[in-house]
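Note that one protein chain of the assembly has been removed; the remaining protein chains are unaltered in position.
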Amino acid sequence: MTLLKVEDLTIQFKSRQGVVKAVDNLSFELAKGISLGIVGESGSGKSVTSLAIMRLLQNANTEITGKIDFEGVDLLKLSPDEMRKIRGNSVSMIFQEPMTSLNPLHTCGKQIMEPILIHQKGISKQEAKKRAIELLRLVGIPSPEQRFHEYPHQMSGGMRQRIMIAIALACDTKLLIADEPTTALDVTIQAQILDLMSKLKKQRDMSIIMITHDLGVVKEMCENVVVMYTGQIVEKSPTDLVFKDPLHPYTKGLLNAIPKISSKVERLEAIPGTVPDALRMPTGCSFHPRCKYATERCKAEKPPLYKREDGREVRCFIYDAGEKGDDGNVTNEYKEYSNSINPK
Amino acid sequence: MKKIILLAITLLVSLSLIACSEKEESGQTTSSSSSSNGSQDTIVIGVASDWKTLDPARAYEVFGNFYFYATYENLYMLEGSELIPKPALAKEYSVDESGLVYTFKLVEGRKFASGNPITANDVVFSFNRTMNIKDNASALAEGVEKVEAPDENTVVVTLKEQDASFLSKLTSNAFAVVDSQVVKEQGGTDAEDASTTDTATAYLDGTSAGSGPYVLTKWTQNTEMVLEKNPNYPGTVNASKIIIKEIPDPNTQIQALEKGEIDVALSVGPDQVKTIKEGGNAKVVSSPTSTISFLLMNNSPEIGKEMSDPLVQQAVRYALDYEGFKQLAGDGALLPMSFVQDGFVGAQSRADNYQNIEKAKELMKEAGFENGFTVPLIAANYDSEGLSWVTIAEKVKEDLSKININVEIQTGDVGVVIEDYRNGKTPFLVMHWSPDYYDLSNQLAFIPGDIVGTRANWDPSANPELVALAEQAKVEIDEAKRAELSGKMQEIIAENSPYAFLVQHPKSFAVSANLEGVAYNDLFKLSLKDLKLSK
Amino acid sequence: MMEMSQTNIKSTATLSIQSEVENILEVSHLKKTFQIKSPDGKKGLLKAVDDVSFTIKKGETFSLVGESGCGKSTLGRTLLGLYPPDRGSKILFNNEDITNISKTNRKNFARKAQLIFQDPSACLNPRRTIKQILMEPFKIHKIKNGEAKITELMDMVGLPSRFLDRYPHEMSGGQKQRVGIARALALDPELVVCDEPVSALDVSIQAQVINLLEDLQKQLNLTYLFISHDLSVVHHISDRVAVMYLGKIVELATRDELYENTQHPYTKALLSSIPDVSGEVREKIILTGDVPSPSNPPSGCRFHTRCPAVMDICRTKEPEFKQTNSNHFVACHLCTK
Amino acid sequence: MLRFIGRRLIFLLFLLFGVALFVFILSHLVPSDPVAANLSQSAMNNPEIVAAFKEKWGLDKSLFSQFILYFQHLLTGDLGTSIRTGRPVMEDLMQFFPATLELSIVAMVIALVLGILFGVISAIFRNKPVDHIIRTLSISGVSVPSFWFALIMLNIFSSVIGITPGPGRIDARSTTPEGGTGLLLLDSLLNGDFQLLGDVAMHLILPATVLGFFTMGLIARQTRSNLLEVMSMDYIRTARSKGLKESGIIVGHAISNSLIPVITVAGIGFCNLLGGMVLVENIFAWPGIGQYAYLSAVSLDFPAICGVSLLIAFIYVVINLLIDILYGIIDPRVRYR
Partner (left out) sequence: MRTFKSFITQKGFLFKLGLIICALWFIVVIFAPLIATHSTTAQDLSIRYEPPSLSHLFGTDELGRDVFSRVMYGSRISLTAGIITVICALSIGILFGGIAGYKGGKVDEIMMRFSELIMAFPPLILAMVIAAALGPSILNSVIAMAIIWWPNYARLMRSMVISLKESEYVTASRVMGASHIRVLFLEILPNSFGPLLVMATLDLGNAILMFSGLSFLGLGTQPPTPEWGSMVSDGAKVIQNWWVSTFPGLAIFSISIAANFVGDGLRDFLDPKLQKE
């Protein structure tokens, strides 16, 4: 059952220097109880996407087109009031910086109670408090009755992120968007939070969109993954397949660039160059300046998202089944290359 | 957060309170103004006074006698606009042949405001207290050797030396008669050590202990003073209550007067009274005063430099635009020939067109300063009857620039400026002279070797003739002879002295159109008992 | 070919640590305490580094791993003389004591030991061009023909010389980090402290910088003290690794020894916590609770509040830092029993 | 908390000592003679009177013993006697301060209410005409010369339009109530004299507005920029993601956070206000500390100057203390123990 369906989502920012396409024709689906990872480096448009789903991009200079269907309703068409009823209720979000995402002047308890009081009309404060304490217990905060009255600054980063999760789960959350939820945390704390999220997901049967730059987190948390580069999806696939057999040269490059404890390589395979400036996008495939296998076609034409038989999608001419000749060679060479680094 | 909301509410409440009171207001201003018109019995006077203390034995302020004449009486006092002492608590006096012993006979049956009878002992106490307390006022009593009361109604004052101005001195607050019984009760004493043991000042600052037409009921320094009619005063007293408001800014006084908030705007200057609309509910009163402003040019070559040259001094006198100073001082300004003001014995005046730039230039040339020089001119931030000394200095600068003297004005607080002046260290300055008592003797300070003369480093040796004339004038009791002496001295000083007398100031002030009985006297400003509001 | 042989040298060095290679740095009983002030003005002590001893050998990459606040950066900076160490600490650099170094020696020492920073945007003065930034070390040490050296440096870190006239904000993070590296290398140092040099960079750039660091080490025969919280990167780059927890080194071993024969429970937990992209499924050890405050560390073994294998002794007695085999030191009652 | 207040009070003593010392030193550097400034022309010529004066004011003693004497008196709460008014300085201050306090409190209330209101409106309607008008107004507030503004306002409202009364605290015909606090609003309210209350309030409006205009400008600017900054904070995004209305966000989350720095500015503003009193009181004939200070300063009446300075320094510290306490109440991050 599809919970969220994003179609042709395009987000543009107008600035004095020009128009920046932060997200370009993004489409994906998310079923109930499934978690989706959106991976990409900085500037890939992953965070913007999450904010667009929440309709938190409120700038007058932002233009959002496309469709975001949540339970059959296009979120982009809702009035601000209608959207508010969804936000924090059936769709919630947690953010990267637990340090700054909580209001320093309010007690944690109050901040958890807030969405309950907004969305559940008729609930008494007493009841809301009870619920909040339950939530605190749910997210694994010891002595929740006492913590209820504490302020964010009295808590550690991990605790604060738990509070954020409690806020996000305060109502009847069906979709949780987590924007780099563990990036600011230490490894041991990250493990705690990821563990908590997995548990809650199962318990509540909710869907999660996990936005991260860390492929490891995706591997641990998500069933499906969307890899983004310069605002576009370059690869969309079930998680295990991506790690076994990455399709796009960029995905492959990313995987090779990460040092791994389990395998020893003398030298990391780095992707050359840098992510292009949003105002000076290269022609054709935006990855071509960094791609080992770029051809003239890549420079001239924008590759579409090819759908493969196994359901995976990839934006690279290599997978253009209809092409022959030179491109075929490239494909072979590429396969060879990919085999060499992925012997399994 | 509740605290913030609470805070906000408090703010809002207080704001709305103000707003409400504002509304109340609009209904009220009319009622209060109508009530003020209705109370014919209360007169409100706006002043910028300099009162520091209301103890007659100590006070020595310009506005001192304004208050003391309302609340105390002396043996002899001035009346109306005149400067001649008239009997008050004393009905007559006699002087013995030595000219040193004055015998006063008191009016009988007079009472203080407290109801205590006024006796000679009160007079003796008052005089002794003033002498022994050694404060500012004591200086006027310096010449008194002793005071005695042979009987209840007789006071005998013995002087150290002859003094033709003694009667004039008697008219000031230093000789105001206090209720000895009350003052003693409040810690007052007339003993030798009064300067350290007397503690009555605090009481006298809040309540008067005299026999004048009014009694003081309230004084808040720099704010207000309330006077109420003295039931034991025998003469006519028109207003039953006088409120004196401190309003330092002259514009404000004018505004308040035009709005009917006050009846007298006393401390205003010539330029302000000009703004009073004709035919409105205010009128202007002008009266001459004995205040005279002058330039002092130090005679000491070290200090005065070029200014010590008599030729330069004379050139300065010729260069000044006296007509201009009269204009600045306001209507009614006078031009005395030199150091004796109009109204004093033998006073002479100077021609308006005295200015003679050509002659001044010649004198400068003769002195060897054809090309001029630069000199600092010290002017305190002070004014004489509303004309700022700084303005005078600016005018002097302009005038002297015509004979190539470059004047650099230096301003300062009067207290600071006056110190150098008193030590004779100022080369060139703007000053005024306002008499301590209204007699020629007071003006003799300008004679070489006397108070002002010393300050100009003008030694008696410089002009022995003048010194001799002054000695005579001090003791000469015959008015005609005195006038002659006075004239001679004036002529000498007009031509040869380290002074340039600029202008004798008028007093311009404004009163409400329906106020009667306004007569200005330089000593005590207004006689409050005579003020009366007509319909 | 060249590359190969150097790699070999490195691996031999790694194996035979105890013999011929001399130590560039010997640290014994290093302590660094900070005075901290709470908002009410109450003073307290923060033992950022507490009695740490280790040696670094010439040419090796010695890594310090730990979570935030464990004192690894403070340790690195104290070694460079940026903070004066507490009394009783001893730091020998090329057998010379540098704890109480004179001003001129301090300057000379600066030529021998350098620092690469975590945040490439923060470590470059925003008002200077790259050229000015790179010239600074030459100006400070009054070295002539800095200009020529700069071109060489730029070349070395793989930046085109046209970047010389740019300002830091006109460059990407990876490029800025290269400038930072070039500056650190300008004075031909022997020891480079790399303080989280790649953690602020994107994954693809991270690999570039790691490669560059490795290449430069080979080329210039550098010794690295590599400070990082990322165990994967550390695994990739290090010869020996020390794990820090709350100001103390809890485990120190050669890389393979540490990763394959992990002894300290904390290291074990750390290793299991890394979300690894490689296929293996490992059992996770999820630690409970937070890292205690370093200004008020727990008694006994500092890890006892979170240790899954805590024993009574851990709460009272601080474990000794003991050698368990030739390449392995651990501070844990469990391992040294 | 008590400890904190205690520390502040010690600082207050230090500050007051410093202020007194400063004025004392200044008073003896100045080439002026209080004797000359305060005795009449003829009295000056009588050495007996001069000696009595000097003895009375301690001017005949050595500088050092004057200094000791001065501080001895200070310790007993005796501020000396004003040379100009001839009254104990303490008495003078008691008389003049309530007028100033009342005026400055009303001015502060106006400044706070309008400043915060304007600042919030301005931030909400950012870059809209309303914002531009308010910004211009608030900048005008901090750049208009108060003495001139007072003059113009007085002329326009009192003389030309005639809706406000002239200068002074009350109508010339009414007299101030006996005793009481000296705060006429309060006194008239306590006495139930509503006519006087109205009179007093009416007299207060114009000077308070003029005086508060500067602080209003400060507060409005600060509120605006804080609110804008706060609105871009992460926790505001969190609040939005909870589904809060924009108005709810501003009221519930943004304003409280943005007001924290405003407290400081308001404190500075209040102290400024007291300083700016001199000019405004001068124009409005307000019998307060400002006038007193001015007259004392120009006549170099140092006991009075010192008294005023001590009073204002005292207020400065008290205000700062209040601000700190307020911080502690509003901001849970700040806790004084």
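Letters A, B, C and D name the chains as they come in the text, with residue numbers starting at 1 for each one.
As a convention for this text, a residue touches a chain if its C-beta (ideal position, glycine included) is under 8 Å from a C-beta of that chain, and two chains touch if they have at least 3 such contacts.
A quick note: this is a predicted structure, and the numbers were derived from the prediction, not measured.
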item	value
Touch partners, limited to displayed chains, of the chain removed from view	B, C, D
Residue of D:115, D:165, D:276 or D:303 touching the missing chain in the full complex	D:276
Chain D, residues in touch with the chain not shown (by the definition above)	11, 14-15, 18-19, 22-23, 26, 29-30, 32, 132, 135-136, 139-140, 142-149, 151-152, 154-155, 159, 225, 228-229, 232, 271-272, 274-276, 278-279, 282-283, 293-294, 297-298, 300, 305, 308-309, 312-313, 316-317
In chain C, positions touching the absent partner	77, 80, 82, 106-111, 113-115, 117-119, 122-127, 136-137, 140-141, 167, 169, 180, 183, 187
Where the missing chain touches chain B, by residue	249-251, 269, 271-272, 275, 321, 324, 327-328, 381, 388, 390-391, 393-395, 397-398, 408-413, 416
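Following the convention adopted for this analysis, only the chains that are shown with their structure count from here on.
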item	value
Among all chain pairs, the one with the most C-beta contacts	B-D
Gap in Å, rounded to a whole number, between the CA centres of chain D and chain B	36
Centre-to-centre distance between chain B and chain A (centres being mean Cα positions), rounded to whole Å	90
Euclidean distance of C-alpha centroids - chain A vs chain C, Å	32
Residue list for chain B, restricted to those that touch at least two other chains	1
Complex contact set, residues of chain B against chain D	1, 3-4, 11-12, 14-15, 18, 21-22, 24-25, 28-29, 31-32, 36, 39, 42, 44, 46, 52-53, 60, 134-136, 138-140, 142, 195, 218, 220-224, 226, 243, 245-249, 252, 255-256, 259, 261-262, 381, 413-416, 418-419, 422-423, 436, 445, 451
Chain C partner contacts - residues on chain A that touch it in the complex	41-42, 156, 158-159, 186-192, 194-195, 213-217, 219-220, 243-244, 253-263, 265-272, 274-275, 290, 344
Residue ranges of chain A touching chain D (in the complex, touch as defined)	54, 56, 84-89, 92-93, 95, 97, 100-107, 111, 114-115, 118-119, 151, 153-154, 164, 167-168, 170
